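Below is one structure, written out as structure tokens, with a few remarks after it.
Excluded from the complex is one protein chain; the other protein chains are retained at their positions.
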Amino acid sequence: MEQLKVKIGKLILENPVLTASGTFGTGEEFEDFLDLDKLGAVVVKGITLKPRDGNPLPRIAETPSGMLNAIGLQNPGVDIFIKEKCPVFLKYKVPFIVNISGYEEKEYGLLAKKLETVAGVAGIEVNVSCPNVNYRHGMIFAKDPLAVSRITRLVRKNTKKTVIIKLSPEVSDIKVIARAAEEAGADALSLINTISGLAVDVETRRPKIASIIGGLSGPAVKPIGLRCVWQVYNTVKIPIIGMGGICTYEDALEYLIAGAAAVAVGTGNFLDPQSTVKIVDGLKKYFILNKIKNVAQLTGSLRLFNN
Amino acid sequence: MEQLKVKIGKLILENPVLTASGTFGTGEEFEDFLDLDKLGAVVVKGITLKPRDGNPLPRIAETPSGMLNAIGLQNPGVDIFIKEKCPVFLKYKVPFIVNISGYEEKEYGLLAKKLETVAGVAGIEVNVSCPNVNYRHGMIFAKDPLAVSRITRLVRKNTKKTVIIKLSPEVSDIKVIARAAEEAGADALSLINTISGLAVDVETRRPKIASIIGGLSGPAVKPIGLRCVWQVYNTVKIPIIGMGGICTYEDALEYLIAGAAAVAVGTGNFLDPQSTVKIVDGLKKYFILNKIKNVAQLTGSLRLFNN
Amino acid sequence: MKINTTARIIYNKQVSNEYWNMKIYLPQIAKQASPGQFLTIQTSKTGSPLLRRPMSIHKLTSTSIEILYKVRGRGTNLLMQVKKGEELQVLGPLGHGFDTDIPFTTAILTGGGYGIAPLKALHDLLKKKKKNIITIVGARTAKLIYKEGFTGVRVSTEDGTAGIKGLLTKALEKACCSNLKGPAAIFACGPDKMLQAVAGVAAKYGLPCQVSLEKMMGCGIGVCLSCACRLEKGGLARVCVDGPVFDAKEIKWNN
Partner (left out) sequence: MKINTTARIIYNKQVSNEYWNMKIYLPQIAKQASPGQFLTIQTSKTGSPLLRRPMSIHKLTSTSIEILYKVRGRGTNLLMQVKKGEELQVLGPLGHGFDTDIPFTTAILTGGGYGIAPLKALHDLLKKKKKNIITIVGARTAKLIYKEGFTGVRVSTEDGTAGIKGLLTKALEKACCSNLKGPAAIFACGPDKMLQAVAGVAAKYGLPCQVSLEKMMGCGIGVCLSCACRLEKGGLARVCVDGPVFDAKEIKWNN
């Protein structure tokens, strides 16, 4: 459907419904449930320079309307990923966006460079909100506008593909971080990543997640994601991919109205593996019923009370 | 029950269960449901220097396992409050803690001074996370460690009563803010206040709250509150009053184990007006069953996996 | 005294195109309750939806309370599925109801949409008090009219498919102009816009008028301040405890 098409950086997506990194594998795991080509884009699980085993178990816990995860970026490393996973992307029309994480700033540049020549990789989503070890203050990159700026530039320098910077909501002022990414050359922003949280098993007095703190996702964080999208929409000009708790097409509409140019489904994939395509269908019906001409007509269309 | 007693600043509380400001009125509204003297302390609705009408309606909205509110500190102003509400506090044995908010830093000092001589006011909870208008960068005080430090000192200078600083989780590093409050002389910390969020009515495309952004509370934020308590517990020496999504005694236990010396119930009062006393009873049973000698034995007793 | 209790459902059935009727065994609350007061009901045991739903007292016996509700969203959808014999958490009686001790001999009950819900309990009380009753029931179209058990009914529909065509205030004005027996008083419940119009008619004819307001409610017991309502005399009232029934003249409309 023509009306649903959106442009993110250099990419024209068939519709504004993407998958959130880490919740959709590389897409093939969902082949029994849906036709990947019906999606706007597939954003694949986070990749690092070296292979990683991830964190000890338990890695997830359920919370009210949400879940915590501390998978710890288990992945085969970028080289094996390029060799084994990327060729499969060519079977599809849908663009594949690769999510990258670094432990040092320079790794982001190296990752972007390695992916630059890989056919089938349409764009790069830069996860600056991963738990990192080598950073100066032990803070994650996404909390420091200068680090975000440097990483964005580094990736930008190493690739002509669409560059999306994925931000954390866990900052004092997300507008500052968003501006830093925009000014450094990001094509688009993804927000939000998970919010760090803790859950305690009162029987054993242990954290429900072995590495203590995990990232909160799911419907519980939807209001926070929406607020971030709204704040950033009013700050930057580049498109925003909104996410956090999207399970239905109404959730997707909330994000579009709050300022998102496109949306991504994360935890929703676990609750219903077909939620992405159901959201696409829901949007189609909504667009027809309400005679919406294009997604831009919805993006940021929040009607304020004093208007 | 002796084992449940806790000390917060100069106050000895009968038990570690408090009410969260803004969700319990001045306590009298709950007289049909419970004996206030069964609680650890009553923290009353936020007071400002001048009377305030609050924000336009709708002021609340429901979200998955949570709610947004933007009441906007509707209150009669400190003078009427002292004259009309405070005398009632003397009828009870339970300590009453007054929650204060300022629009400029100096207002906190004035508020503390006015309350200093009021009998029946046992302590002051300083809300530095209110939406303020006169602050330099338009940021709330709680995001700036220097502002938190100055406000804490100002209140400290004006009162001998117990001073509790209430922090916002919406910061890049809550440890920095907590340390600022401790160093400036806070007796205790309350955390967390609500997290700003947005909800959109997709029918009307209006925000569900007239003033657009509201504060998220309820079970949805429990993992975030617990994480903040754990981080701050490992940073400061003063006691922490933990809150955010507490509805049952198990929730309270999670907070105690994560590092809280006491807990407060907010949104939980709306779901069941008797939840505070039910939590006290639950804790009593738990203490007896598990032969817990005092609350300190639980506070911060989280058992890590690598131990 | 407000009571927080677990209550057994006596029945729960669909009674019209739009409305469901639930009868709840609530001896302690019923004993104290009066027309115009309301309950808040926990619609889910799983914590989702989170907040209780306010529902007016529709009928009152010495041991039970009935509610009449429209299925609108998640909460009322769950309510609809509750079966006879099951239990719900109920809080009540909440708020201030209608004042029937003012001097009047004819009552004009004016209900828009599910605004008729609290008027039935009021109707039954006024019957006992031997008042003359005119009931004006308004809806968009004929098939949405629900007037079960009311007497002296005058119907009004926006599309004219039943009764007087037009807004409910047209029917109300007609009633006000008619030959009323003795002093009359208006008791109204419905959307804000309708109540404001009703208040206007009442003022025009110099009739006392009580309106029952509806606002989003967080707590129902006066502490969250989500239900604020501006008053003519200045200041704010809390609809859940100072209302939901107010003298129409007290309310500052349009704000």
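We just call them A, B and C in the order they show up, numbering each chain from 1.
The rule we apply is simple: a residue touches a chain if its C-beta (ideal position, glycine included) is under 8 Å from a C-beta of that chain, and two chains touch if they have at least 3 such contacts.
Computed from a predicted structure; not experimentally measured.
Residue in contact with the omitted chain (choice from A:Gly66, A:Pro223 or A:Gly259): A:Gly66.
Screening A:Leu57, A:Val88, A:Val176 or A:Leu304 for touch with the missing chain picks out A:Leu57. Take chain C: the residues that touch the chain left off the picture are 44, 46-49, 74, 78. Mapped onto chain A, contacts with the missing chain fall at residues 22-25, 29-30, 32-33, 45, 53-54, 56-62, 64-67, 69, 71, 74, 218-219, 247, 267, 269-274.
We take it that only the chains that are shown with their structure count from here on.
Chain centres defined as mean CA positions place B nearest to the mean of all protein CA atoms. For the pair chain A and chain C, the distance between mean C-alpha positions equals 47 Å. The residues of chain C that reach two or more other chains are 47-48, listed in rising order. Counting partners per residue, chain B has 64-66, 218-219 as the residues that reach two or more other chains.
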